[in-house]
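First the structure, which I've put down as structure tokens, then a few questions once you've had a look.
With one protein chain withheld, the remaining protein chains of the complex are depicted in position.
Chain nomenclature is as follows: A and B, assigned in order of appearance, with residue numbering initiated at 1 for each chain independently.
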Amino acid sequence: MALSMRRIQIPAMFSLVLWGAIWELIGRFGGIDLIPPLTRIFVAAVETIALDKFRNALLMTGEVFAIGLGLAIVVGIPVGIVMGRLRIAANMLNLWVNIFISAPLTAFVPALMPILGIGQTTVVATVFLFSVWVIVIDTQAGILTVNKSLIEMARSFGATRFQIYYKILFLAALPEILTGLRMGVIRGVKGVIIGQLIVALLGFGELFDLYLGSFLMERFWALVFLIFGLAFILVQAVVLLERKFEFYADVR
Amino acid sequence: MKTRKTDKTVGTSQIGSGTKTDRSFASVVLGPVWLWQLLSLCTVFGIWEIAGRIPISLAFPSFTATCAAFFEMIMDGSFATAYASTLPPLIIGILIVSFGGVAWGVFMGLSRGFEWTCMSLLVILQTAPVAAIVPLITYAYGIDMTSKVIVVVIMSAPLVILNSYKGIRSTNPSLLQMCRSFQGNRWQEITKIILPQASGMIFAGLRLGISGGFIGIVLAELLITPTGIGDLITYNRASALYAHMFAAIASIIIFSTLTLTVLQRLEHKIFRPELGTMSGQVN
Partner (left out) sequence: MDAPMAMIEKNQDTRETAAVTVEGISMHYPGGVHALEDICLSIPRGKMTAFLGPSGCGKTTLLKIIAGLLEPSSGDVFVNGKKTTAPGPERAFVFQDFALLPWANVLRNVAFGLELRGRKKGEREEIARKFIAQTGLTGFEHHYPHQLSGGMRQRAGLARALVINAEILLMDEPFSAVDEQMRRKLQEDLLSLLAVENKTVIFVTHSIEEAVYLADQTVILSPRPGRIAKIVSTDLHSDLTPDQIRRDRRYLDMVDEIWGGLKQYLE
């Protein structure tokens, strides 16, 4: 007990060093071609960052992701708010939102290709499809938890309908909306990668194909880790935003 | 801190808000729920039919055409053949995760040291687009069933592990104190208090894991092994049989939705009384 208590003092992040060491050992002595030592992957990562190919892929992916997620936010939050306020909207849409939140949406990507073309648009649509539902559902949940007396309070001071939406409902639901946004980002990142892998000729999907095809394992893993790292940073950025508003999540 | 965040990740958006929203609305709907669902289905199918008839795209079949293709594929055995090769790896993967993942999560919840070791890794795996390593799996294991099983496991394990862990951690401390006050030992604490209380969340985690497994199997079949339902989708697209392609997509969406709905119903039926009393300290 005493030992484990002391271990908690070490930030959990450092456990990754342990896993890294295990990886390094397997890479050096495991004799598996597919798992090169971590140190060599790091070197490859530094090289990869400097490549024009990587930068172009990153820019292209970033753009596609931003457009898809932007659309999901612009559509998802208003739809969620309406579903939280209007019972008819909720009754009509709940079924579909609940189906698509957990359905294997990956199956739709091949269908998007002949409709939207084998290109950026399909990936944008994939990102949108992956992230919009969770934004809708969390926004709706946020609106439903808004304390009724806050709305009554605003009305008693003669608030207009717009003021109630803008000054009360949106802000009161913001912690949930941001949770939805974080989940949307996580799912959107998965969407952009899956989309690019299936379409295969785009961005990181193309690079994966290239590195695997020429058996550049260090490069391949470097790319994987870079993508994981970028996704993690992106999600943490939303977490920071979320924390800024977290202080009132439990006291509404 | 980060750890706590992820806990929320597992719960809030995937089980938490999903079911919560349903529930609070079920009590206040105007008229029976099924009537609204029927209306909702009819509306969407109606729009689909119109959009398909215009058509908005040559590759977008109407609802009726898709239905016709759906029944044709049931009758000619395409679905049966496809699912015969899609389901086994899915089920094997889920079984592996059900035992291994749950055990892992439970152990993480019970051992601080193990928790410290695994938490960061799982947090990263859960947020990361692990689909990126799918091409490598093909490379390593070829295009047979092993690859599919591995993809299913990768896509579902983090959810199952983290939910089981969270279930263990949500144990009401006063119940533990009660157990200790009656001189219960650690084993009794685990088997009589911790595990029964965590069972609801563990089950919910399995349901989420199965949802992840469906995503994994579809991804595996689209990306690596052209078999099963993934092949049905790809083949019909390549042959420009778009109605058949949509029918195949619809079949996997319907199949996964039905499976998950049944599991959710089961979960409510078995664990609802418990969830009711626990709800105060789950989140």
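Just so we're on the same page, contacts are C-beta pairs under 8 Å (C-beta built on N, C-alpha and C of every residue); 3 or more make two chains touch, one makes a residue touch a chain.
What you are looking at is a predicted structure, and each value in this text was computed from that prediction instead of being measured.
The chain not shown here is in contact, across the full complex, with A.
Only one of A:Arg85, A:Arg155 or A:Arg243 touches the chain withheld from this view, namely A:Arg155. Remark: the residues of chain A touching the chain excluded from display are 147, 149-150, 152-160, 163, 167-168, 171-172, 174, 245, 247-248, 250-252.
Here is the rule we use: only the chains that are shown with their structure count from here on.
By the touch criterion given at the top, residues 3-5, 7-8, 10, 12-13, 15-16, 18-19, 34, 87-88, 90-96, 98-99, 101-111, 113-115, 134, 137-138, 140-141, 144, 176, 179-180, 182-183, 186, 189-190, 192-194, 197-198, 204, 208-209, 212, 220, 223-224, 227-228, 231-232, 235, 239 of chain A touch chain B in their complex. Those residues of chain B that touch chain A in the shared complex are 2-3, 5, 8-9, 12-14, 16-18, 20-22, 24-25, 28-30, 33, 36-37, 39-41, 43-44, 57-60, 111-113, 116-121, 124, 126-129, 131-136, 139-140, 208, 211, 214-215, 217-219, 222-223, 229-230, 233-234, 237, 240, 242, 245-246, 248-249, 252-253, 256-257, 260.
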